[in-house]
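Structure first, commentary second.
The other protein chains are all here in position, but one chain of the complex has been omitted.
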Amino acid sequence: MIFSILIYGSAHNSQSVHSAYRFTDSVLRSGHQIHRVFFYGESVHAASILSAPPRDELNIHQLWKDLAETHQLDIVVCIAAALKRGVMNEAEARRHEKASFNTQAPFELSGLGQLSEAAIISDRLVTFGA
Amino acid sequence: MRQVIINNTSIALDDEGYLLHLGDWSTPVAEYLAIEEKIQLTDAHWEIIEVIRNFYQQYELSPAMRPLVKAVTSTLGKEKGKSIYLMKLFPESPAKQAAKLAGLPKPTNCL
Amino acid sequence: MSQKNILLILSHAPYGDAYAKEALDIALTAAAFGLPVSLLLTQDAPYLLLKSQQPQQIQQKNFANICSALPMYDIENIYIEARAAQTKRITLDQLVVPATFVNQADIALMIRDHDVVLRF
């Protein structure tokens, strides 16, 4: 079965991003397919490479990065939600004349159309809310 | 971002050529942006630009293709309210190019 | 493309947080993608449609204007939870677009009958 995941909860003030992580991992372990993971709203902060939690606490960015790289996942961060919140990759930082960038592959910045497409393609679209 | 001088006024454009400040728009600005888009502005273009500016005024949104076609249909009639007609005027993408020439933000739906 | 339809359920009022705006952006994009979208306003979301909104002083876009564009995006199925409207004393003539009141039983059936249901 083909799944897509929509994450909407805050990256650091809700359980949402981690619940979605565990679910995604379980989908893959069950032999199903993940078409796309879409980070929206406050969850886009999970894409920040500058997040530096204490060593003995959860590093949600690293978890997603590792999972995405291991399974070649398409993890998309909503570009409008991200730019507004100061989450951008090198290309967007250049475009907006910012001195630095804070996200990179495997996180991809793209539009809400990717969510619509995921809704069409996938058998299940599962939301992890705020 | 880059600055261009149009009629002795400095206008800021983003790297895709959209106005940074929507209030900077004027007909000479639209003419300048049309040259950058390699579009020869005719009356047919101007009436679409007016439709899309009115759309933004009313709804605070840069329209996607479908609502743009609807708005053109309701103001200029069925003959012009067709995507083929709009594609002839704005060959790259009517929603994006017309928004650019009209001084509107890029339609977020296109991102 | 497949004929999947989407039901978007909103529950938040405008301005106080980003839920309503971000959910509407999903609706507009999905509609621009050609997906049939139905909108259901529950809990505090019916406030989104009030004609009388004037958000100039808080420098926000006017949800009355944005929502009045919904029919232009072919989003014509706009439903309001009757219970929510009643407690807020919101009547249809105060709203920027035509809408239909639905009760709890209708809502349960709407959820069942749509392919994708997103709630914000």
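Per-chain numbering from 1; labels A, B and C assigned in written order.
In this text, contacts are C-beta pairs under 8 Å (C-beta built on N, C-alpha and C of every residue); 3 or more make two chains touch, one makes a residue touch a chain.
The rule we apply is simple: contacts and distances are computed from a predicted model.
Missing chain, UniProt name from the options "NADH-quinone oxidoreductase subunit K", "cytochrome-c oxidase", "tRNA 2-thiouridine synthesizing protein B" or "Acyl-CoA dehydrogenase": "tRNA 2-thiouridine synthesizing protein B". Partners of the chain left out, restricted to shown chains and counted across the full complex, are A, C. Annotation: of A:Trp64, A:Phe101 or A:Phe128, A:Phe128 touches the absent chain (contact as defined above).
Contact between chain C and the unshown chain involves residues 11, 42-43, 104, 107-109, 111-113, 115-117, 119.
In the full complex, chain A touches the hidden chain at residues 1, 3, 8-9, 15-16, 19, 22-23, 25-27, 29-30, 32, 124-130.
The rule is short, and it goes like this: only the chains that are shown with their structure count from here on.
Contacts between chains leave no pair untouched here, as each chain touches all the others. Annotation: 33 Å between the Cα-based centres of chain A and chain B. The residues of chain B that reach two or more other chains are 108-109, listed in rising order. The set of chain A residues touching two or more other chains comprises 80, 111-113. For chain A in complex with chain C, the residues that touch the partner chain are 6, 8, 40-41, 80-81, 111-113, 115-117, 119-120, 125, 127, 129-130.
Chain A meets chain B in the complex at residues 79-80, 95, 97, 110-113. Every residue of chain C that touches chain A in the complex is listed here, in rising order: 1-2, 4, 6, 18-19, 22, 25-26, 29-30, 32-33, 35, 116, 118-120.
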